[in-house]
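So that we are looking at the same thing, I have put the structure below in structure tokens.
Apart from one protein chain that is not included, each protein chain of the complex appears where it belongs.
The first chain written gets the first letter, and so on, giving A, B, C, D and E; residue counts start at 1 in each chain.
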Amino acid sequence: MTTPTTPTTPTTPATAAAPPAGLTEAVLDRAAGHRLLDELQDRPTREATLPGLERIAPGFPDWIVTSLFGGTYQRPGLDLRDRQLLNLATLGTLGGVDPQLTGHIRSSLRVGLTREQIVEVFVHLAPYIGTPKALAALRVVAATFQALDEQDEAAR
Amino acid sequence: MTTPTTPTTPTTPATAAAPPAGLTEAVLDRAAGHRLLDELQDRPTREATLPGLERIAPGFPDWIVTSLFGGTYQRPGLDLRDRQLLNLATLGTLGGVDPQLTGHIRSSLRVGLTREQIVEVFVHLAPYIGTPKALAALRVVAATFQALDEQDEAAR
Amino acid sequence: MTTPTTPTTPTTPATAAAPPAGLTEAVLDRAAGHRLLDELQDRPTREATLPGLERIAPGFPDWIVTSLFGGTYQRPGLDLRDRQLLNLATLGTLGGVDPQLTGHIRSSLRVGLTREQIVEVFVHLAPYIGTPKALAALRVVAATFQALDEQDEAAR
Amino acid sequence: MTTPTTPTTPTTPATAAAPPAGLTEAVLDRAAGHRLLDELQDRPTREATLPGLERIAPGFPDWIVTSLFGGTYQRPGLDLRDRQLLNLATLGTLGGVDPQLTGHIRSSLRVGLTREQIVEVFVHLAPYIGTPKALAALRVVAATFQALDEQDEAAR
Amino acid sequence: MTTPTTPTTPTTPATAAAPPAGLTEAVLDRAAGHRLLDELQDRPTREATLPGLERIAPGFPDWIVTSLFGGTYQRPGLDLRDRQLLNLATLGTLGGVDPQLTGHIRSSLRVGLTREQIVEVFVHLAPYIGTPKALAALRVVAATFQALDEQDEAAR
Partner (left out) sequence: MTTPTTPTTPTTPATAAAPPAGLTEAVLDRAAGHRLLDELQDRPTREATLPGLERIAPGFPDWIVTSLFGGTYQRPGLDLRDRQLLNLATLGTLGGVDPQLTGHIRSSLRVGLTREQIVEVFVHLAPYIGTPKALAALRVVAATFQALDEQDEAAR
């Protein structure tokens, strides 16, 4: 048999229902997530992602913002600069996700990483992910820096 | 500068705050997630995962249950059998995640997939993921079926 | 030493020679494979793949059709809708294979998957393959749906 | 609707039906495939794979032998030593497929690659796949060489 | 024709020959590399890797130490804590490289990352690499922490 999963209308809000005994409740803070996203992403990145995603998959953008930026990002231990270093490493290792890498390069600059440091991330990783993937990531880095310079030019 | 992300004490619960204009609110139903997990996972699988994970990463098990089983799994369009087919394909394609694959093979049987169908998933995928990864997945399938048979034996 | 593998002129056709004792003979039905491909692929997809592939690698298109569509696809247990769900999951997990994903999105619609279901495949998989790869797949989905709409427009 | 794919009883054998106009017929020679496998694999490797695979997925071993060793391996241009170099590179790049890598290391020795050359394959690839995957492959290489030495010891 | 690459006896040491016009000379400092490795790796990790690797691939351990720890690690911009965050992210994303991940978890503790932060690395990455790979990495983290505790016990 195959049970259809009709969306359960949440009679109890996520943060109201307690998790089973022995499990710590996870933070899932929609408002904090959207605030953090505004801090991390510049307008071009935000506009290049959420609206188009909402059109094709309604509710998925809010899931991403609440579960990630309002969830895992809200946990203690790592600051935003640390988290962006991790994101850059992971996206460069995955490969083939250039638009996401572009957005995270822009966000990395916003949380205090310098252009030099962003370049060094992929030079450092070259012996770990292989030079082909490192070169692919550096191509995206160079293109993103150039786009930012042209943006600044246009803003003058 | 690097902004420390001290966990925001959620003054407003996730489902209370409204997403920004233009975004549909995502379902994040903790109670429904834990109910669904109980339906999907047998006791051995559940006990092999959540408690140990809670010990090392408090709050992460509840995040997984609420965001996945209480979140993406609650969306309409696909039933649980469809979702398990997708999970099996993805885990076999990723490779190197045998414990997760084992758990999802067990869950697949619970939502109506037959042993033959689970085997055919990886025979079908062989030309898409390559025979080496297909053979690796089938090795896990065979081991899981054997463990289930021994479990049944013991239960007699 | 290195043994050259000059192509063996098949004195005995594939399905005539019996496999060694203990092995079940595999179905490798060229005619059935080409019939199934005609059912699965629309003209644009077919014309975008086989002829160009034949020019650069003569015999490889027929190998794909006979071994896959006339081979693994002919095995019992899974229907074509199941197989397309598996293909979508695998291509989204692999990443970097957009033309193949585009073709399989078109084929998925032909075997009964709805546009909504194809979108939900990648929303469901997001927590398993990671949001970057899920967003990359959804970008291909959106582009494919738009191309189909323009095709329909043109056909009017 | 979902079309069930009941296995088509091949009224016409694979090599009898002609491919559509414009496509070259692929070689799919079952007998040649099984002969080649006997040449490539030593008894331990063969016995570690096919029988167990036949038990769980009847017909899949014969599909592998006929489509690969009786198919793609029968094409001209590359000799068996070339093909084993490619297999070693691919299995080391994929990672997480140690049993397959072990079998192909054994086969590589049978087609004329030396132990030193097999080691150098992964030293050469280290900067391309990253040192972590290269070290993982070399661990399998060392274990396989040791197993072969113990085998020889026992054979004395 | 195939040009054999007989190892060139370096008439000029690496750092003596100047790179072509327009290229900056890379730092490749063997002594600094071995010093840094002593700082990064504890004895168990070092002994688990280099000697065995030297036996099977003479010269490869020194290549790794000089090119990585004496090369890319010597470049400015990122400190050792940053580099370990990148290494953890990459190894968790690659998957299937548990011994390397174990060594880098131990090194991460030596450069100032806390156990909590190492755990948070993989909780943070879960939505980017997928929960299956995050759970696989956390399993290695838990095993490494336990081994370190037992090591401390034994040392008492």
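Going forward, a contact is a pair of C-beta atoms (placed from the backbone, for glycine too) under 8 Å apart; a residue touches a chain by one contact, two chains touch by 3 or more.
For clarity, every value in this text was computed on a predicted model and none was experimentally measured.
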item	value
Among shown chains, those touching the left-out chain	A, B, C, D, E
Of D:Q41, D:T72, D:S107 or D:T144, the one touching the omitted chain in the full complex	D:T72
Footprint left on subunit D by the chain that the document does not show	64, 67-68, 72-73, 75-78, 82-83, 85-94, 114, 116-117, 119-121, 123-129
For subunit C, the residues touching the chain missing from this view	49, 52-53, 55-57, 60, 63-64, 68, 90-91, 94-97, 99-100
Touching residues (missing chain, whole complex) on subunit E	1-8, 10-20, 22-32, 34, 36, 39, 50-51, 54, 58-63, 65-67, 70-76, 78-83, 111-112
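One rule holds for everything that comes next: only the chains that are shown with their structure count from here on.
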item	value
Chain hops separating subunit E from subunit A, counting only touching neighbours	1
Copy pair subunit B, subunit C: interface residue numbering same or different (half cut)	same
Inter-centroid spacing, subunit B versus subunit A (mean Cα positions, whole Å)	22
Euclidean distance of C-alpha centroids - subunit A vs subunit C, Å	32
Overlap residues in subunit B, where contacts from two or more other chains coincide	60, 63-64, 67-68, 72-73, 75-76, 78, 82-83, 90-91, 94-96, 119-120, 123, 126
